[in-house]
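What you see is the complex with one protein chain gone and the rest in place.
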Amino acid sequence: MTDSTTNMRLKLPITCFILEIILIILFGVLVQYDHETDSREWHKSNHSDYENDFYYRYPSFQDVHVMIFIGFGFLMTFLQRYGFSSVGFNFLIAAFALQWATLMQGFFHGMHGGKIHIGVESMINADFCTGSVLISFGAVLGKTSPVQLLIMAMFEVTLFAVNEFILLSILGTKDAGGSMTIHTFGAYFGLMVTRILYRPNLDKSKHRNSSVYHSDMFAMIGTIYLWMFWPSFNSAITAHGDDQHRTALNTYYSLAACTLSTYAMSSLTAHDGKLDMVHIQNAALAGGVAAGTAGEMMLTPFGSMIVGFLAGIISVLGFKYLSPILEEKLKIQDTCGVHNLHGMPGILGAIVGAVTAAVATTDVYGDGMKDVFPMIADGGKASYQGGIQAISLAVTLGIALLGGLIVGFILKLPIFGQPPDTICFEDSIYWEVPGEEASHEDQMTAVRTEETEKLNS
Amino acid sequence: MTDSTTNMRLKLPITCFILEIILIILFGVLVQYDHETDSREWHKSNHSDYENDFYYRYPSFQDVHVMIFIGFGFLMTFLQRYGFSSVGFNFLIAAFALQWATLMQGFFHGMHGGKIHIGVESMINADFCTGSVLISFGAVLGKTSPVQLLIMAMFEVTLFAVNEFILLSILGTKDAGGSMTIHTFGAYFGLMVTRILYRPNLDKSKHRNSSVYHSDMFAMIGTIYLWMFWPSFNSAITAHGDDQHRTALNTYYSLAACTLSTYAMSSLTAHDGKLDMVHIQNAALAGGVAAGTAGEMMLTPFGSMIVGFLAGIISVLGFKYLSPILEEKLKIQDTCGVHNLHGMPGILGAIVGAVTAAVATTDVYGDGMKDVFPMIADGGKASYQGGIQAISLAVTLGIALLGGLIVGFILKLPIFGQPPDTICFEDSIYWEVPGEEASHEDQMTAVRTEETEKLNS
Partner (left out) sequence: MTDSTTNMRLKLPITCFILEIILIILFGVLVQYDHETDSREWHKSNHSDYENDFYYRYPSFQDVHVMIFIGFGFLMTFLQRYGFSSVGFNFLIAAFALQWATLMQGFFHGMHGGKIHIGVESMINADFCTGSVLISFGAVLGKTSPVQLLIMAMFEVTLFAVNEFILLSILGTKDAGGSMTIHTFGAYFGLMVTRILYRPNLDKSKHRNSSVYHSDMFAMIGTIYLWMFWPSFNSAITAHGDDQHRTALNTYYSLAACTLSTYAMSSLTAHDGKLDMVHIQNAALAGGVAAGTAGEMMLTPFGSMIVGFLAGIISVLGFKYLSPILEEKLKIQDTCGVHNLHGMPGILGAIVGAVTAAVATTDVYGDGMKDVFPMIADGGKASYQGGIQAISLAVTLGIALLGGLIVGFILKLPIFGQPPDTICFEDSIYWEVPGEEASHEDQMTAVRTEETEKLNS
């Protein structure tokens, strides 16, 4: 028997159908192939096929795609009875968000003659925006209905596109891997939403808000995929050539250094030196977040490793000491600890980006300056670019917190079927959950009995 | 104790050895590197290395490869005691089928001076043909011995190559993502085989023909990988440049729309609004199947989303209402519901392809017409191409059903070691299955005891 308020029988289908039909209509009216996906346009000009952007970016796109659907999806399966929801709701809201993001991002910076032009770069950007929504999902994991999540995604994608437009198009900020636009934004938006949705009696579901052995193994699939493909994430939309190459390299070393500091801190902060899966699953990724802004710059492998090293330390300390304080004092119930993986490392990444931009010189960048810092190549000062980067962090935090506040209150309306405090972190409220497996001994007995019967007959 | 008729001790090794030795001999006699993999040939002409087809297609090939071995393999692990067989037999028959497909496809459309020339495109085609066999495997899952599966693969690959030859080489059909050649063919072939192999007493194994919590989680790995890499699947062998790019884009949006309609329908058709993992694992993929033919055409994102949206609805309705009827009335025991994921969406994809072809104009395709519809570019009528596409669907259905009929009767011969009705969907009949894990409490007790003993000594 399911509580009628959480019954999704009408709410979920209606929400999905309305959203998808609106999407289809808007795509019909507004969206066109760009000149690299359109048969006529591409063949008009005298290209070689290998100049099509598909070959520069599609492998990176697929890596990003894996991070969004497998990476985020499985990372959140650590809860003992929330695996279906973690990977299943991740799937649903990502499938919605990437369509909506195509429209919102296109509306703000992809219009050509009244039409939104799309291709592999817009697909990557849509996946990026989706990533931001999934970060926020991590903060409210286990405490929200799929309808709430879709509504949240709709608003968050819109605000993401606004913030991205202000940063990239108006201010001229550089943030290819999204330390600010994706991680900081997604984390603080989600933290504010979960603050507004504060549940004073959440400890009634406490026994389900933890992992079991196998759920931690599934979560490691998510972690490792995020870790492996982060170099592709940060380099997916940087300029062709040395920029993509360098960004991947920087991120690779940042993550490696981060992993060692994460293991060190996890062991150091445990009273008996035992490693904690929560740290390994999350903090080891902070090096990717922190290299999101400066990864495309001439950060050097040395600089990348320092950044990753610090990110791992900050992240473990956050899980160990800051999260309990946030929950007790600030009433922020952050299920996945997105503040430690995306929030603080995102801010670190933004600061590193501002500093690295501020010290950029033509001596170091040469003619590549126009790709990395077009404003500086056009005669602007590096310190001005650094200032822009710093301002962008403030703008991002402002929009994220204010947006999260408003959206949190919308989600609080008692019509979206959120679970009661007593049944959070539980799949069976929204999913048909199969029964337990007959034990192996029972099965083998059954098999033997059947075989004996057969032989006797 | 194992029933002697299902003992694979001699049957499986002999089958594998004979098949592999025949393959090796035929490869020795017939197969050569093509001009892009042969050291001498490639260096004869004045290429740049980046013009080698490897760089256009290998990333797509690897995505397809993941779909075949992880995607199909894990998708079928949903059964509670059939994980070893699902992923293990998938592995075996795929490894065989891709070799045999190289020969059969090469024989029909890859011969150059009496030799079969191979390279990355033939590898993709071999994987595609293998995919068709794995679809049929889904229909008979749990009810067949590995020897039966190898025999089935041998015949099915051959018939696949015949059908593919008729469509692509004789009729001039376009079907880059295989809505017809792969999905419709594999589904109806498998459905006919399982019809012939009908087991009236299969309900004796009913208790094993369902999932458990962890097996559904493993199956989601398969689902998500299939979903993510379907854009690569449909675009893997389209023409270079805008064609590959556009196909990936169309498939991406078709799948996203399909996911939303799948969730909507799954919740709507459940009496209490709860989502059903069977639908999520399967129907959400129907958008990829349905974009298999028209994906490379100027379907537009709008058209792609409508196709995906419909595919998801059809597929869930099939699982919910049609499959039980097929089983009761038509005696088709379709373990994985391939009719709903590959059969009906494949037909939908074929129809969409026929219609899209029939309305193709030079105004829309420009000079790209020669890549997408060479017959129309050469002066043929679009409506003729549309007609060809429709006829191709009929041909495919005919060959699949007739082929499945014959192969079904061959597999019925009581010499291949199929499992009895009482022990279907059970790994232990063909696999060494490990014992149960000692419970964690037992283990911890053991550890503590050992430690105490050690300290005392």
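Every chain is named by a letter (A and B) in the order it is written, and numbering of its residues begins at 1.
We take it that a contact is a pair of C-beta atoms (placed from the backbone, for glycine too) under 8 Å apart; a residue touches a chain by one contact, two chains touch by 3 or more.
Predicted model only: the values in this text are computed from it and were never measured.
The residue from B:92, B:162, B:317 or B:377 that touches the chain not shown here is B:92. Contact with the chain not shown here comes from a single listed residue; of A:166, A:255 or A:290, that residue is A:255. Summary of contacts with the chain left out: across A:10, A:170, A:268 or A:359, the touching residue is A:268.
Against the chain not displayed here, subunit A makes contact via residues 1-3, 50-51, 55-56, 59, 63, 80-81, 207-208, 210-217, 220-221, 224-225, 227-229, 232, 240-246, 248-249, 252-253, 255-257, 259-261, 263-265, 267-268, 270-277, 280, 284, 298, 300-302, 305-306, 309, 363-369, 371-372, 420, 422-423, 426, 428-429, 433, 435-436, 440. Within subunit B, the residues in touch with the undisplayed chain are 2, 7-13, 16-17, 19-20, 23-24, 27-28, 31-33, 36-44, 47, 49-50, 52-55, 58-59, 62, 65-66, 69-70, 73-74, 77, 83-84, 87-88, 91-92, 95-96, 98-99, 118-120, 123, 146, 213-214, 218, 221, 430-441, 443-444, 447-448, 450-451, 453-454.
Heads up, the rule we're going with is that only the chains that are shown with their structure count from here on.
Centre to centre, using the average C-alpha position, subunit A and subunit B are separated by 30 Å.
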